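For chain A:
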Amino acid sequence: MEALKIYERVKERFPDKVLEVSEKKPDPFAAVAADAIVAVGRLLHDDPETAMDCLSNQTGVDYKDRIEVVYHLFSYKHHHTCVLKVKLPRENPTVATVEEIWRAANWMEREIFDLLGVNFDGHSDMRRILMPEDWPGYPLRKDFVEPLEYHGISTVRESPILRLDQKKKHEHA
Partner candidate 1 sequence: MQKWIDSLIARGDFGPHPSHDLVYAIAIAVACALVLFLVAVPFASVVTWVERRVWARIQSRIGPNRVGPNGFLQWLADGIKHVCKEDVIPEEADARLFKLAPYLVVLAFILPWAVMPFSSALILADLNIGILYMTAITALTVVGVLMAGWASNNKWSLIGGIRSAAQIISYEIPAGLSIFPVVLMTGTLSMQGIIRAQGWEPNHWFMFANPFCFVATIILFVSSLAENNRTPFDLPEAESELVAGFATEYSSMRYLFFFMAEWGNMFIAAAIIATLFLGGWQFPRVSASAVVMNALQFITFNLKVLILVFVSMWIRGTLPRVRIDQMMSLCWKYFVPISFVDLIGTAVWVAIWPDGNPIAGWVMLAFGGAVAVLFAWRVTYFTRLARMELYFHPTI
Partner candidate 2 sequence: MSLLNTIPDYVITTKTDELINWMRKSSLWYMLFGLACCAIELMHTGGPRSDIERFGATPRASARQSDLMIIAGTLTLKMALRTRLLYDQMPDPKYIISMGSCSNCGGLFQLAYSVCDGVDKVLPVDVYVPGCPPRPEALTEGLLKLQEKIMTERWLAREERPAQV
């Protein structure tokens, strides 16, 4: 099934929850209201016509004014794919977890939490995954400023070519 047809099916079922369907090439996507993502996911997963049995990718993007969580769904039965998006405010972004539908979401959501600071409600194990537990801030946000030292290890290095240290210090100032 074409991705756009899938979005139409979803829209039929949840007319007020699908905020936007973008037909932009190369990959069209549908933006879904944050409170409906579990219901939409459940629908796409259980409906035999769509049978989205695999969450092939889940990631977050920081757009400076908002944070989007992107879900790439895939069906091994029908070999079709679709993209869902959830737009969240930058201050304290929170969305329900889809871990119950696709177990693969467990780790991907931990990664998004770690790097972008999106909270997933109802997640079974919401800890940092890649960064150390005591790391300040969320590194993949656009306004992230690197700390100058970590446990006594300085993160700047005198570099004759790049003068990165200066740049970093400048950022801090």
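Remarks
What we mean here is this: a contact is a pair of C-beta atoms (placed from the backbone, for glycine too) under 8 Å apart; a residue touches a chain by one contact, two chains touch by 3 or more; residues count from 1.
A quick word on the picks: all candidates are chains of the complex that A comes from, given by their letters.
Since the model is a prediction, treat every value here as computed from it, not as a measurement.
Chain A shares a touch in this complex with candidate 2, selected from 1 or 2.
Residues 130-132, 139, 144, 146, 150-151, 153-157, 159, 162, 164 of chain A touch candidate 2 in their complex.
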